[in-house]
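With one protein chain withheld, the remaining protein chains of the complex are depicted in position.
Going by the order they are written in, the chains are A, B and C; count residues from 1 in each one.
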Amino acid sequence: MTLLDTRASALADRYAAIRDHTEMLAAPLSPEDQTIQSMPDASPAKWHRAHVTWFFETFLLLPHLPGYRRFREEFAFLFNSYYEAAGPRHARPKRGMLTRPSASEVGAYRAHVDAAMARLLEKAPAETLPLVELGLQHEQQHQELLLTDILHALSQNPLLPAYDTGWREPAAASGPARMLDGPDGIREIGSAGGGFAFDNEAPRHKVWLDPYRIADRLVTNGEWLDFMADGGYRTATLWMSEGWARAQAEAWQAPFYWHRREGGWSQFTLAGLHPIDPAAPVRHICWYEAEAYARWAGRRLPTEAEWEAACGLPGLQQAADTAWQWTGSAYRPYPGFRPWEGAVGEYNGKFMIGQMVLRGGSLATPPGHARPNYRNFFPPDARWQFTGLRLAEDAA
Amino acid sequence: MTLLDTRASALADRYAAIRDHTEMLAAPLSPEDQTIQSMPDASPAKWHRAHVTWFFETFLLLPHLPGYRRFREEFAFLFNSYYEAAGPRHARPKRGMLTRPSASEVGAYRAHVDAAMARLLEKAPAETLPLVELGLQHEQQHQELLLTDILHALSQNPLLPAYDTGWREPAAASGPARMLDGPDGIREIGSAGGGFAFDNEAPRHKVWLDPYRIADRLVTNGEWLDFMADGGYRTATLWMSEGWARAQAEAWQAPFYWHRREGGWSQFTLAGLHPIDPAAPVRHICWYEAEAYARWAGRRLPTEAEWEAACGLPGLQQAADTAWQWTGSAYRPYPGFRPWEGAVGEYNGKFMIGQMVLRGGSLATPPGHARPNYRNFFPPDARWQFTGLRLAEDAA
Amino acid sequence: MTLLDTRASALADRYAAIRDHTEMLAAPLSPEDQTIQSMPDASPAKWHRAHVTWFFETFLLLPHLPGYRRFREEFAFLFNSYYEAAGPRHARPKRGMLTRPSASEVGAYRAHVDAAMARLLEKAPAETLPLVELGLQHEQQHQELLLTDILHALSQNPLLPAYDTGWREPAAASGPARMLDGPDGIREIGSAGGGFAFDNEAPRHKVWLDPYRIADRLVTNGEWLDFMADGGYRTATLWMSEGWARAQAEAWQAPFYWHRREGGWSQFTLAGLHPIDPAAPVRHICWYEAEAYARWAGRRLPTEAEWEAACGLPGLQQAADTAWQWTGSAYRPYPGFRPWEGAVGEYNGKFMIGQMVLRGGSLATPPGHARPNYRNFFPPDARWQFTGLRLAEDAA
Partner (left out) sequence: MTLLDTRASALADRYAAIRDHTEMLAAPLSPEDQTIQSMPDASPAKWHRAHVTWFFETFLLLPHLPGYRRFREEFAFLFNSYYEAAGPRHARPKRGMLTRPSASEVGAYRAHVDAAMARLLEKAPAETLPLVELGLQHEQQHQELLLTDILHALSQNPLLPAYDTGWREPAAASGPARMLDGPDGIREIGSAGGGFAFDNEAPRHKVWLDPYRIADRLVTNGEWLDFMADGGYRTATLWMSEGWARAQAEAWQAPFYWHRREGGWSQFTLAGLHPIDPAAPVRHICWYEAEAYARWAGRRLPTEAEWEAACGLPGLQQAADTAWQWTGSAYRPYPGFRPWEGAVGEYNGKFMIGQMVLRGGSLATPPGHARPNYRNFFPPDARWQFTGLRLAEDAA
């Protein structure tokens, strides 16, 4: 067995494990749950399951597995997300109209592609392996999106049904946050090669960092309640102008999934509606809210370079398994950025405007998916993701 | 067995038959099909099944069956359509968010209510029988809506799946239309009592009709193709101003479900996509289109009084089993109109503005549901219903 | 001097008087006031002044005055309102973008056309005289619209400036309303020929009227305050469904131009903001409000046929000089309706959908313009016109 065999064999195992994980995540969902699209930014669970499969079919099987035929021709149209180079596609806001194929036909599609992928992986040319890995990383991204989107879908139902009553919430922090000194001066950030990284994480490059401090943990629900009690949602001068306009227009009074109930605030989670835990990290806040909170607290958001430089600091907790952490950095290409060659070159580059970088990872992020130089990104008004915040400040 | 027993017993049979018919109509639909709402004016099939059940529960069982308890309290909120007097309700455009209750739980809800209704009908007080009949007539209306709405939902899927490949289309007409002399002078229209009628069909009242003629059959697809070929959709002066604006904004070129395919026009129907039959009646046109066609043809739409007066004329075909027929009459109350007492008083009255009257009935109308004085109504831009037209003209 | 000379000479005088009246109405307005368009349904005062002039230029001078040349070619595009047959035109919602031509250049345009019209009227062919009369009636319609539109425009200014502090409000009624017996049975309504009438007023035709009674005066502000105090704007069951949705969405609490001030309600009028006069007729209510009021009062709106039949009844006041009166009739063509020949055939016919008929006339209607068979029409949500209501009821 050659080295390549070993690597391909390991990849086949990894392929099976990740693909299974998606199905496990979809298991608690009825066919109805999997079908609806609760807002244009979200996608149906069934669509996620099919789209990640389309990715393998389109970028791996068709070009690299001789004799492979699409499971169904029309799926090329239905399950292309945004790849212009891969041809025309179904309009994004209409994904919820696809009652057919059924959830179980999507299951058959997955099995068809998995069987073909198994054949491909048996004797995959070395140059395809990075694309397989990309397909798996891509599927992991959609695993988290499946959860964020189903949380939103279920939240639209007045019955507030739980996705999984056993879903566990992030670990709580104890005691006040401590501000840690961050590494400053000339630093390097970005992917140094080696393990997998998306194109947007490269190249590794130098940045200059003025002295700063960064909190050892995320802001908690309890701290957020203080912000609310102090008029955080009623004080225009704490907010960016656009954020304030949105907050007023939509009458924001608390994080996105919070409901006022007799006896206090509750939060709708994947486990259903539960009273707020003051020690748990606040989640489902958009960038506008996070930034207003930081101003209220006399602090600021860290830049993504500060975050990455500080990532391994002793004492720094809740880095990657709790909630994505808004940074003060707009999502733009790194100096020297080059998109990948071919159709997958559309993967990240064309979204590098109008969004803010998040760092870390969340409880919904599949284990092993995140890493210190990972760059997540969403528009500043996105509230439905598993988002929180960590404070920073200048070290004068 | 008393007369009342007989009547109640017959009603129980009728109840069972009509309720079964709804389930039969829903049978070809998957749970996914039953869940989505393809536009705010349409409702999910599952919602139709539950709402008509809620009607019996709310207006019959709760007030009249001692000890009856709601199947589930929350359904009072979820499945109230528009009855202000029956309490708050789920927002109409959000009906497609209800992945729960599932299609099968809705089936259980129906069974629960049916069992209770059976008990009620065994010894129903005489004064409840009209309400039972109203509930059944109401369910029949939703049977047609279920079909119109699922046709729309399936039309949004690029796969254009059929509801039922065996669905038969309306009978074709042969030969040119003949214009029949209508009854004129003082005439009476409206419900004379006797059989069931909705509140909007009463009271019977006198109208004055100037001499007119009315076509013996509906306009056909072939005739509509002539209109199209003659620039019907490109000639502003044929159209009402509002209709023209809509036609331009949405680039109308043909009836709603028509698709241009190589070799000519096809129509998406409950049986899937099929080439146009020139002899079949044109369907899925809105009032603006119907009225423009009539102007192009040098004719006009009949008023609802003309239609009703002419309904039984010898030679008049396709009265009630083909397509709803747009009239030139705005939907307004008859002179002396009184809404029903109680919550069902909201049934019709509050919609008597901004809509046009349709007469007849369609292939999707349940057998036995329509009658000559039946008043259907939709806004002038509604295209997704089973709508056609019959021409009329002044008899100079 | 022949009969025709006399008639043409009288028409020339009438032409001058009506054209002067327009300029008199615009006189209190600054160039800025005349320019803005405060909503898509309203037009700038300057545009009204130019459009009525364009009407004479396009339909009289160009076809009938040899050698006439347009004042400025581009005006054909800028000041055509909705005549498809008269060529392309500026988009209606963009009328407020026309800072040029200036108000004074519009004055020069008017003078240019008036001079040419004087030449035409000196030896006008007999067949043109009806078109001249139509142009004058058209200008009178725009005289009222100029006032309704400027009232709206000024109302958008937080300074609430008056159009003319000397503007007098309609006469108040005293004592309770009396219900008069209306003429019933077979009646004739519509224009009998003779004087001028718009095409929509013809032909005269028979209608059947069931017995009814009609109020001798309009509903007053004081009566409207009772409706408000009794929860009129908070009681869904009084309202048409669409009207209720609008009232909720826009938080209606009173007629359109009413402002709550310390000490009670005031109304913004052409004379500025003034306390409500309880004895004055209520104005600036839309059809939805009028109809809800009538339901609350246990009455209904008269149909347009009832109104016209009752118009000359002894004791009936405030027929034509106070406020336009909403009827229960949708605006549809009379039986046998024929639009005029030529481009002016678009005058009325293409708007005969989606609107309700108003009868009477208002304080803003130019003297001599209204008549008993006059049919005014607006959509049921129009609140900025000088609209009120008169009650009716069935005479059981």
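Quick note on the criterion: a residue touches a chain if its C-beta (ideal position, glycine included) is under 8 Å from a C-beta of that chain, and two chains touch if they have at least 3 such contacts.
None of the values given here were measured: they were computed from a predicted structure.
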Visible chains that the absent chain touches, using the contact criterion stated earlier: A, C
Of C:Ala8, C:Leu25, C:Leu61 or C:Leu78, the one touching the omitted chain in the full complex: C:Leu78
Chain C residues touching the omitted chain (full complex): 30-36, 38, 46, 74, 77-78, 90, 94, 96-103, 153-154, 156-159, 161
Those residues of chain A which, in the complete complex, touch the missing chain: 82, 84-85, 186, 205-208, 210, 236-237, 239-244, 287-288, 291, 303, 328-330, 332-333, 335-336, 345-346, 350-354, 356, 380, 394
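In this section, only the chains that are shown with their structure count from here on.
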Chain-level touch network, classified as line, ring, star, complete or other: line
Chain nearest the overall Cα centroid: B
Intercentroid distance (Cα basis), chain C paired with chain A, Å: 58
